[in-house]
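Have a look at this one.
As you look at this complex, bear in mind that one protein chain is not there, while each of the others sits in place.
Chain naming follows the written order as A, B and C, and within any one chain the residues start at number 1.
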Amino acid sequence: MTALKKPLIAVNLKTYPEVSGARAVALAKVCESVSNETGVSIAVAPPMTDLAVVVQSVDIPVLSQHIDAVQQGSTTGHVPLGVVSACGGAGTLLNHSERRMRIADIASLVVDCRKAGLATIVCTNDIAVTRACAALEPDFVAIEPPELIGGDVSVTTANPAIVRDSVDAARGVSPGVGVLCGAGVKNGVDVAKASELGTDGVLLASGVVKAGDPRKALLDLASGFNE
Amino acid sequence: MTALKKPLIAVNLKTYPEVSGARAVALAKVCESVSNETGVSIAVAPPMTDLAVVVQSVDIPVLSQHIDAVQQGSTTGHVPLGVVSACGGAGTLLNHSERRMRIADIASLVVDCRKAGLATIVCTNDIAVTRACAALEPDFVAIEPPELIGGDVSVTTANPAIVRDSVDAARGVSPGVGVLCGAGVKNGVDVAKASELGTDGVLLASGVVKAGDPRKALLDLASGFNE
Amino acid sequence: MTALKKPLIAVNLKTYPEVSGARAVALAKVCESVSNETGVSIAVAPPMTDLAVVVQSVDIPVLSQHIDAVQQGSTTGHVPLGVVSACGGAGTLLNHSERRMRIADIASLVVDCRKAGLATIVCTNDIAVTRACAALEPDFVAIEPPELIGGDVSVTTANPAIVRDSVDAARGVSPGVGVLCGAGVKNGVDVAKASELGTDGVLLASGVVKAGDPRKALLDLASGFNE
Partner (left out) sequence: MTALKKPLIAVNLKTYPEVSGARAVALAKVCESVSNETGVSIAVAPPMTDLAVVVQSVDIPVLSQHIDAVQQGSTTGHVPLGVVSACGGAGTLLNHSERRMRIADIASLVVDCRKAGLATIVCTNDIAVTRACAALEPDFVAIEPPELIGGDVSVTTANPAIVRDSVDAARGVSPGVGVLCGAGVKNGVDVAKASELGTDGVLLASGVVKAGDPRKALLDLASGFNE
């Protein structure tokens, strides 16, 4: 297992056709290569079915996209914490916008992941939910201010107060929590701006997966931490 | 609609056979009578199917046991906010232990209920979840410390620090939030103790519904606020 | 409780603002009046929160829009069978397209409703699901052929084979099952055509609820059974 160092670029491969099967491993290797080259910590979250094979293929932190709040054992078709841990996962996303979770489940998983040595990144959608999830004291919250989702809006072109307010909300409740910017980051300039506003890195998906040249996209993003 | 005054006794009728059909109205009338007699605010949450008929039968606040985070309209078999509001509900329980909810849904419903003039009581199960839900700024959190659930344990016989810590956790994040004690309260002595520990009232179910004499049980509970 | 006689017009009020609160009772009374006047069986499914009050206000069959596959008792915020039965419901919709259910839950509720004297109307979306749900032997399946949903398509203008094939699929597996046409019925001419194609009636919502004059719409629909 590899710890999640700050600043962090977390790449969510979702279930995009572009990264299914062998291509999940291929993209994870690009992430590993860029991380080694730039010294920037990069973690990758492959499709659930590819978690073990990606862990075995690269030496960067591999995240689960989700964990089910069920016990290991007689839980066919679910992904309990023990399974992620046993196959070498470094941590997990929780409460992604495409997989919203119940508050009691997030809370118990944050506690249980910590005991098991797994890092937690809890996704949030507005200031109130950011405060609530930060109160659970995960390793990171990944904020997705609605004003920054989709289109061409980025942290550099939009009102920077949006990101700063989210960071303040999270740290006001839980001073030590890491904060990732989960929307509005397209390139190294955005990463630099997000860092300046107090975040510890970024969580992104299509910006890397659907880039014509994912390696180039990652190198550009990583460059933002050095500006 | 009637506001939820503090201190408050909130009685959850669940779906107990003892209160199904006409008996839901009968028990709501007992609550109304005791409230009028003692001056203590009592709210009642009947089975979902009986919400409208209970609202029409009594002049105390009637709560929904749950609201679904769906829009009013083409949502057969769900209970959206607009339906509760239209039939005269005063507010709602959210995230009851028997109906856990996703954090994003609790957050949006707290906001939307406030706009619609409905009070919110968000149930929580431990200190971390209490902090998280308090951060959403509902009208009340109803704390159910696991140490106080079931059996004969009550706030007066158990370590009082449990309740005080929960109250502090909620108010530390959201100073104005009401706090109901949702477990460990059996009688007026417990109510008095819970009040002394900083709560604004109680949320209970079987203690009233399954009492041999619900009127007597309610009178006893209400007496705790005057001690 | 009133049995569901064939042919049947089942009116689903959904959670439309047009029928919230007191207006649910008002529309149920229109249904009752038209049923008495025309001799056609009309059942109404009000918002969940209004079930008891509508039952008390009219003398036609009142249906629940859904039943949760949970036990009566400690099931806050759910609607178990016992609650629907206790407040006088005549039956229930199951598996509505806006509230899809698990097959094991539909199966057990069909059995339990029969024991409790409640009629079941299971909604289906294509030939395969119609066969599957008919195999559970509910009182009715309500077929919604995708080709007939939305727009101006009706059973009279579309290829009639669609409805006939659905009827055959249902009866091929369960000869005695009632079949309601749940899409493509706008007026009495459509009702007559649907009857001719082998259905036992219709399940509809907006065609009545959002009609400028619901009474007139119902009278027109009912006239289709006499043609």
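Everything below uses one rule, namely that a residue touches a chain if its C-beta (ideal position, glycine included) is under 8 Å from a C-beta of that chain, and two chains touch if they have at least 3 such contacts.
Here the structure is a predicted model, which means the values were calculated and not measured.
Asks: May I ask you to name the displayed chains that the omitted chain touches in the full complex?
Replies: When the full complex is considered, the omitted chain touches A, C.
Asks: For the chain left off this view, which of C:T75, C:N95 or C:T120 is in contact with it?
Replies: In the complete complex, the chain left out is touched by residue C:N95.
Asks: Which residue among C:L136, C:V155 or C:A222 touches the omitted chain?
Replies: Result: among the candidates, C:L136 touches the missing chain.
Asks: Among C:D126, C:E147 or C:E196, which one is in touch with the chain left out?
Replies: Per the contact definition at the top, the residue touching the missing chain is C:D126.
Asks: Suppose we count only contacts with the excluded chain; which residues of chain C make the list?
Replies: 95, 100-107, 110-111, 125-126, 128-129, 131-137, 173
Asks: Just the residue numbers, please: which parts of chain A touch the chain that's not shown?
Replies: 12, 14-17, 20-21, 24, 45, 47-53, 56, 64-66, 72-80, 82-84, 86-89, 93, 96-99, 205
Following the convention adopted for this analysis, only the chains that are shown with their structure count from here on.
Asks: What chains do chain B and chain C have as common neighbours?
Replies: Output, common partners of chain B and chain C: nil, no chain qualifies.
Asks: Given the contact rule stated at the top, which pair of chains has the most C-beta pairs in contact?
Replies: Maximum number of inter-chain contact pairs occurs for B-C.
Asks: Specify the chain most distant from chain C by Cα centroid.
Replies: Taking each chain's C-alpha mean as its centre, the farthest from chain C is A.
Asks: Centre to centre, by mean C-alpha position, how many angstrom separate chain A and chain B?
Replies: 37
Asks: I'd like to verify one number: the distance from the centre of chain A to the centre of chain C, where each centre is the average of its C-alpha atoms, in whole angstrom.
Replies: 46
Asks: On chain A, where are the residues touching two or more other chains?
Replies: Expected reply: no residues.
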